[in-house]
Structure formats: structure tokens, C-alpha cells
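Dropping the structure in here first, questions after.
What follows is an incomplete set of chains from the complex, kept in their original frame.
For reference, chains read A and B in written order, and residue numbers begin at 1 within each chain.
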């Protein structure tokens, strides 16, 4: 697929500076783009690259004023990063789409498939399951009994969804993710062992949710583990039973949220974050990588550390922590001085 | 399925307070139960809910004395939580059970299937494998050559068990878990690279073990990686080669135990716990979430922190740690005072 600068500018509602007829057939990072590719410059930190890039077209923010001559054709848009994302999406949509139900798939007799679905070889669609219009079910995917998959949702290879769980529309669930496995609940017995608490609830996932590869989301003991609209969960994240994650919250890889915790909307968690069970995390909370959260967090806080502190305190604490050997020297030194003083009085 | 209060009380050996003929067809958390459901109250912290719940039946501890009128029918039992767990188990057992060997499964000619097994579509049962009576092998499960699966054990969708590993009876292994992958063992070479140490051992899992979704348990280099009877391992936990985990030990999500470490029985690990290799962790050891364990731990200790300390010390340390900026101020202040004192003498 080839696109000319004026076509791209038209699609993006942008302004061409340079040759409107130059064409590209691919995209690339600005620092190692070759001729025939489109790149973008959003972060002023990388401005220097625009003066020697080989990209044929560069998307830039409208307010960018070059300080040196630029060889590439520029397309000015209000937000170059966002415009670039829109182009990538268009590009992806133009790629060939998988369709059709493969004859090597297993479709239970009471399952319902919407129009224009793709169901790959060795996919399993259980009794009473419903696959929404345009959904894509890749090979080796397990869609349990009574599961409902929303319109245009994609389940990549080997996703496993236990019985009776739901996803919204336009979700993307990456390979190997497990939705609806049993919550980790056991009642202690007198002999030191445990009796399993059967997990009879489900998982409900809103629209436009993306869930990473090999992530795990447990079903509720009773009721629902709920992932709201727009949530983005990275690879290898664990969401325990009866957790709720609010709209447009983002969690990076290897984080875990323990049972029954409610996370607000528009939160951002770094990697390896751990949140204890039965907590309430407010809206717009940001938690730095590898933090441990043992208590409730009010809205709009930014926390970091183990144990977690407000960001500004954490930064100061980290600096002192790394200088504990010097701090200890100061104290030993003070002790000596006091001894000297005492001897003089 | 509908049950009346007197039927439930009889099954649980409990005592009905209220209408013995009221019936329920589902369970719910006490705080958002509707009519026709059964709930329980075990933790006195949630006592207020019993006075306004819509649940038709509530299980309570025998020693509970309501302080206000209660609408629901009560069933008094010695341990309401445990009784509730027993009911859920009954409920689950009453649900339709999967049985039969699907014609889309692959069963090697030398594999042996016990009576009343379920083997789903696209399951793979390798040469010489043995599936015990009543076991349930879900779709996309890989049971390698020579693997033995105990009676009534369930392998959910996409579990992979490498050759020659064993599970006991009544185990539950959740979707995507991997048992018997190679231990992470490499001998350094002079050129900076590594030679793989072939991993020729196996994994042996005792009875009544539950293993979470996408957890991984590596086979031993030689000998056996051993998970004893009653162990509960959460999602995304890593157990390395030659590890032993003692009876009824519980490990929460995203924890990892490095090679050759022996963990005792009745231990409890929080989430994100890391235990170094070649250690011995005693019995009844409790380790708080996100702790790092670099040394042996005697029995009956409770540890927390990175590096880990005994719980009481960790709590005090955490408080001081979060106040390091103030502590440093105190020291700077002391330095000033001493300078003043010096100038006065």
C-alpha cells in the first residue's frame, strides 16, 4: 500500500509543508527511518533527528518551528503522536482480515455465532456460548459454556475463558490470557489443611478493554469480578476474585491486585505493583513501578515505594535510604563529639 | 435447584431460627443479596449487614446474638464460613458434570483412561500416559508421555504437563499452568556463553493440590520437584527445579521460589514473594507480600520486607523508613546544636 503526503494530510486534517506528492509505503522510528517511510516527531527531546532523518514524510505538532533546513515533507497536525496512532490503526485495518469458521473448530450445537466472525482451527466454543458479530476467535482458544463475546472483540491464540464470563465489544485479549479461573479462596480446617471455597461468580469485561498475554483474571467467589470499559491490562498481570477495575485504568506488566479490592478509574500502575486485598483505590491514582500498597488510597494521589509513600516523600526517602551508611557515620560522629563535650564540662 | 432452610440446616447439622420453609436458589454476598438467596455472616465487622440484607437465609456462627431484629431466616452453625464453603461445594457438585471422551481428542494408543473420565476436544494424551478414574481433562490440555493423573483430578483448558510428571488425586490445575518444563540450569562456558544442563528429573504433585492459572512448575535437573499434599499455589507463581513445597502450604500470586529450596508445611506466602535458591524454609512460616527472602528461615517465623525481617521489626522499620526525611532533619538539627554548644565552651 502506498500513500501520498497530500492523501495522508487530508485523512488527518493536517497541513503539508514540502512536496505533497511524495509517497510512503511503511512507517519507521524517526531515528532509523529510510526513504519511503513515514515517521513522527512528538517529543522535542528528539528534535535533532528531524534534521538528518531519511524518512520521506514526518508528522509534527502544529507549533513546531524547525531551526535548520528539513529534507522530509512535513505534515503539521495538532498532536503528532495521536495522529501517528490513527495512521497505524488505518494501516492495520487495511491489512487482510481473517474471516470464516474453520472446519477444524469445535462449535457446540447450542452456541451462537454472529455475522462475519472468524473462528480458527482447534478453537473450542462451548454450549450456549455467544460470539458477537465480527469477533475473531483465534486457534486454540477456549470459550467455555455460556460465555458471551462482544462485537468485534479479538481473542488471540490460546485464550481461555471459563464458563459464563462476558466480554464487551471491541476488546482485544492476547494469547494465553485466562479469564474466569477460580479465585484463590480456601477455608482453614482444624488439621492445618484447607477446604476449597467454590468460586461460583463470573468475570465481566467492558467495551474497549485490552488484556495482555498470559494475564489472569479470576472469577468472583460470588457476584462478579469486573473490568470496566477502556481498561488496559498488560502481560502477566493478576486480577484476583471480586476485584473491580474502573474505566480507563492502565496496569503494567507483572502487577497484581488481591481479592475484593476496588480500583478507581483513570489510574495508572507501573510494573510489578502489588495491591493488597479488600482495599479501595480512588480515581486518578498513579502508582510507581514495584510499589506495594497495603492501605486504601484516596483519589488523585501518586504513590511510590515499598511500603508506598506519596511521590515527593518517596523521592526524598529514596535519596536518604541510599545514603544510610553516611547517615550512620554522621550519628557516630555526633556521639563522639558529645563525648568530647561532656569531658570538657 | 431450590433448597429450603430446614433442608440446609439438616445437611449442615445447624439450627434454624425463623421460617424453616423459606427457600433459596442461589448464594450471594450478604451486602448485596436479594430475596431468594443464601448469604453468610462470619466476620463480626460486617454485622450491620445482617439487619438490612435481603437474603432469605443467612448462615451465622452459633454464638452470634443479634442486637436488632433480623428479617432473614438464620441457620446457626459452629463455623459459618466453613459451612458456607461446604454448601458451595455441594452446589457445585450438583451442577452438570462433564463426562466422556470426545472424538476430537488425541489419545495415544498406549495411554490408559480410567472409568468415568472426561477428555475434551483437542486434548492430547501421550504414549503411556495414565488418566485416573473420574479425572477431567479439558480441551487443549497436553498430557505428555508417561504422565500419570490421579483420580478425580481436573486439568482445565490448556494445561501442559511434560513427560513423566505425576499428579495425585483430587487436584485442580487451572488453565494454562505448565508442569514439568525444564529447570533453568546452564553451565557457564569460557567464551561467556552457556551450555544447557539437560533437565532429566520430574515433578510430583500430591493429593488435593490446587495450582493456579498460568503458574509454572519446573522439573528437577535430576530427581523430583515435589509439591506435597494439600498445597495451594495461586496464578502466575513460579516453582523452580528441585524445589520441595511442604503439605498445606499456600502461596499467593506472582511469587517465585528459586531452585532447590525446601519450603516447609503449613506456610503462607503473600503475593510477589521471592525466595532465593538452595534455602530451607521451616514449617508454619508466614511471609508478607512482596518480601524477599535471601536466607534460611526457621519454623514458625513471620517475616516481611525486602530484605525480610521479623514482622514486628519490619513494622517499626517501615514507619521509620517512611520518616527518613524527618530523621535526617533531626540529625542536622543535632549537628547545629552541637556546633552551638562547642562555641559556648
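Note that in this section a contact is a pair of C-beta atoms (placed from the backbone, for glycine too) under 8 Å apart; a residue touches a chain by one contact, two chains touch by 3 or more.
Note that this is a predicted model, so its numbers are computed, not measured.
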Shown here are 2 copies; how many are in the complete complex? 3
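Here, only the chains that are shown with their structure count from here on.
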Whole-Å gap between the CA centroids of chain A and chain B: 26
Chain B partner, complex, touching residues on chain A are 106, 122, 124, 140, 142, 144, 158, 160, 162, 176, 178, 181-182, 184, 186-187, 189, 192-198, 200, 214, 216, 218, 222-223, 236, 238, 240, 254, 256, 258, 272, 274, 276, 292, 294, 306-307, 309, 313, 316-317, 320-321, 327, 330-331, 334, 337-338, 341, 344-345
Chain A-facing residues of chain B, complex: 27-29, 32, 81-82, 84-86, 88-89, 91-92, 102, 104, 120-122, 138-140, 156-158, 172, 174-176, 208, 210, 212-214, 230, 232, 234-236, 247-248, 250, 252-254, 265-266, 271-272, 289-290, 306, 318, 321-322, 324-325, 327-328, 331, 334-335, 338, 341-342, 345
